[in-house]
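This report concerns only the one structure given below.
All protein chains of the complex are present and in place, except for one that has been dropped.
Presenting chain A:
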Amino acid sequence: MVTNITNLSRSGLYDWMLQRLSAIILAAYTLFIGGYVLMNPGLDFQQWSGLFDQTWVRVFTLLAILSIAAHSWVGMWTIATDYLNARAFGERSVLIRFPFQLICFVAVFSYIVWGIQILWGN
């Protein structure tokens, strides 16, 4: 078994399942928001904030944000370990890979917090 500590769950199976589940949630959310915009031509701010006043829309949106976070973390981690590894950058590739993963983590974490702030802030 190959060990690692920087992927999402330490289990390939769990990461794999999470990526597929989050893809389904994201597809559903895209259909929902896309459909709403298409069905409401001339959408104004009042209507838009009315939509997001409903708790279930906020929960669904938060779920979509968390899905993006998990999905992109698995994806970016895969990219980092495919292209920023010893084969591409030699023995000290971790000095490139780890900062890259750190930047991805800070970005993903910030988006989650920012998203919650938008949804439930004033």
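The criterion applied here is as follows: a contact is a pair of C-beta atoms (placed from the backbone, for glycine too) under 8 Å apart; a residue touches a chain by one contact, two chains touch by 3 or more; residues count from 1.
Here, contacts and distances are computed from a predicted model.
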{"item": "Per UniProt, the name of the complex member that is left out, chosen from \"Cytochrome bo(3) ubiquinol oxidase subunit 3\", \"ATP phosphoribosyltransferase\", \"Succinate dehydrogenase iron-sulfur subunit\" or \"Branched-chain amino acid ABC transporter permease\"", "value": "\"Succinate dehydrogenase iron-sulfur subunit\""}
{"item": "Options A:Ser11, A:Asn40 or A:Gln117, residue touching the unrepresented chain", "value": "A:Ser11"}
{"item": "For chain A, the residues touching the chain missing from this view", "value": "1-4, 7, 10-13, 15-17, 81-83, 85, 87-88"}
